[in-house]
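Here's a slice of the assembly, chains where they normally sit.
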């Protein structure tokens, strides 16, 4: 095995990475930094003056939001509830639809390449369509109301969920799956026994994350006449009732925190 | 019967895992494969249930070339070959019983298994297997709560539950203490003899190999360098397998040299 | 062989049982509440869909090529702004993510970190936009800042979850070497998280490109503004062009990012 | 040709600008002279109350820059809150703001209107009530018990003016009462076009929109002109403003004003403005003209219905 006698002061110490890898990584790094610097330069070219008074200016505006007017809370409870209902519905439907799509677009599960690429492309296109376009499009198709709003949320969250979950699936420990396969399990069984337990916590937390996104996306729903808290928020801003808007933001924050809390509890239970 | 006919395997990265293997393993044999780390022992074993697919040659099991198997055929092949892994390969987040029951997957309908509707016998069998490796009291523990040795024992129980025709074991006792190691080897040997289950085991320890094997296959750099009954193993054999004679100048010398 | 038999399952405590029942009832209640609260007239929806299909879809599928150069320019603008914004966010998110990860900073600090992230996420885009317009004026840079802060909440959350899921054995091995926290960070944590960080950052870049309506609010132009105008003008052809542009760009990014990731991972 | 129509407002303007001047004179004695920025930033929030909306002010900014001899930057913003705040922080010095936005900016940050747009020969426009032709609705009183579709509550023509008119006419004190008691239901559609479509499709009985939203829908709904009729119009709503921040130097403001007014005599600019913003001309304007919007805003600001 050992061919040569090693000496403690090896005459040529190797570098930590082979030269080629170093080159490539450095190149990528500099290309990214280059684009970044260009973008920064380019975006600041229209800037007038410095950002000297920035914080002072921001303070003037922020001050107008305080103190929040919690007196509006009873009145905004209903749209908030409506928003939550729409989010629950949209999240549930997309969570269900995600399962087959995520599996089909995970390279380690779908070994049949054409199917994998097909699903992947479909999801890519789905993901690409901005939520605003979705909302406008569905209103164009279905008229105003809850349905286009919920549908927009479903399609939108489906794109996010399926991608994130398929990546989670791709990163699981393949050993248990191999063991299941070795004991003659079919694909479904392998998925159920070796994959699901590994993905479940991440799945739960991503679903709840999408739920949270859906609640915040209600701003978009407001644009298409589906109601919800986002509409009220825009309205309050429009009428310059900033303290009311702040109360709404705080309510959204509370809902986000509650979801986060539930998400953590579920993850702890599943982990 | 398992028959390797001029089987070679090249990994996608170019490593030659197996090189022109010609081996015939008869039903009911207890074969131990020994060899250095990286010799290709795991590759050999994993070819048999097609966890890796040899790139040339043909591999006959019960006179059928399994290299072309896929889908249902493959699953059937795997149902009748049980496998014990070097790294346990348990689902860490599932409990012990569920891990062991996974051994019945090939015998259980999809719907049944997904709904956890195992037959009473299956569950009993699983429990039985756990008892055989002395770990029945951890039944409801999650797999990741167990120590390494305990995890390996669970994975052995999983294979026992599968009731296969062939058992492939990739260093099944690497993480076990000697009494348990011997217990397991004894058990493997016992079912090998009683039920006539062909058993192929990778082992690092030639002494243990000598104790249990009917036949020893020595591998080195992807090639079979020794194949014969235990009685034929000699100093010469060690030299072939390990590239130098065992013990004398080698074992002590390994470190001296450096 | 003995009789196949199974020892009794360890009995769950009463408390645990009650908890399970309560949670189940809560979830069922939640769904009942949802379905009673949401009222969709299906017949109307379907009828409208059938009528409108002809009005919208064919136009959408026949993009307005005359707008191509305009759309391309807006797209380019958006890509630059989104790139600068999401890279800034990716950098900002790292320290907050470490603060919010409970295996790095301990339970209490991590709660603070998580609250910060939740607060950032609860802030509607429009308010971020207003704040940054006030700070630096209506221009692309305000867009960069708004995107950066808006994305930090999501990236921070994702990053912190990645950090929480790393293999702590390796951290342990580094501890056993006598490495200090920063060294552990660079040697045990970073290699485990960088690929995931990267893919989320790139993912966020994509999101920022298509969710660029915030740029319209700050006057930075870009594709988001075009979407708003196209929809206000009911210009489905132009919407088709915009959609096509976004799909092409995001696909290119997806492709390029996959290659970069393969190199770095 | 647009300047002819604004004769009536001209008289008031001189009076008013005089008082404004004296007010800011007081200020400038305390502080320094008003500022002349290195780069003049124009913010433009397109009015939704218009059939086509442009997404660029580039040609206008360019011309303005040439005339003024400084760099002028035009930015289109899609939300007037952002523009109001930006003018408050003097990040934007000149704003093309719809009437309602101007009222907010004026109240919050003393932004002053200097000019207004003239569209279809008028400095004002109206909101319309749209009903189905076969609905049998013939007067505003017939709307009682019907379903009302409007874009959103911050829309001047879509909500504020019609609501105000109905409240006055039928004796309701708050818009909440109007929505709850006069109508049997309301739908917030998100846009004028959607409101009209809602009526067209029979989901609502009356829509309040700018005048005339139907032209925008004609392409998609060829029979819209026959199916929908205009029931009536609201009071006159002042057109979009051109406003400046209080920090700007008075003489410089006058210069800006002159340049804009000179565009009225420039064929090329008129055609640009017409094509891009539907403007025929630019005319002087005073804060007073917007009093009607201020009054309406005051009516809604505090008792805003939170559904």
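A, B, C and D are the chain letters, set down in written order, and residue numbers restart from 1 in every chain.
The definition used in the following text is that a contact is a pair of C-beta atoms (placed from the backbone, for glycine too) under 8 Å apart; a residue touches a chain by one contact, two chains touch by 3 or more.
The shown structure was predicted, so the numbers you read here are calculated from the model rather than taken from an experiment.
Each chain type appears once in the displayed model; counted over the entire complex in the file, the copy numbers are A x1, B x2, C x1, D x1.
Quick note on the criterion: only the chains that are shown with their structure count from here on.
Counting C-beta pairs in contact, the chain pair with the highest total is A-C. Chain geometry summary: the mean Cα position of chain B and that of chain D are 80 Å apart. Chain A and chain D have Cα centroids separated by 38 Å.
Look at where the CA atoms of chain A average out and do the same for chain B: the two points lie 43 Å apart.
Counting partner chains per residue, chain B shows two or more touched chains at no residue at all. Chain C has residues 44, 48, 55, 126, 130, 134-137, 139, 213, 220, 228, 234 in contact with two or more other chains. Looking at the complex, you find that chain D touches chain A at residues 37-39, 41, 73, 80-81, 84-85, 88-89, 91, 104, 107-108, 152-154, 187-191, 194, 197-198, 201, 203, 297, 300-301, 304, 306-307.
Here chain C touches chain D in the complex through residues 44, 48, 55, 126, 129-130, 133-139, 213, 216-221, 225-226, 228-229, 232-234, going by the rule given at the top.
In the complex of the two chains, the chain A residues touching chain C come out as 24-25, 28, 32, 35-36, 38-40, 42-49, 51, 54-55, 57-58, 60-62, 81-82, 84-86, 88-89, 92, 124-125, 127-133, 136-137, 140-143, 145-147, 150, 160, 163-164, 167, 171, 202, 205, 209, 212, 216, 219, 230, 233-234, 237, 245, 249-250, 252-253, 256-257, 260.
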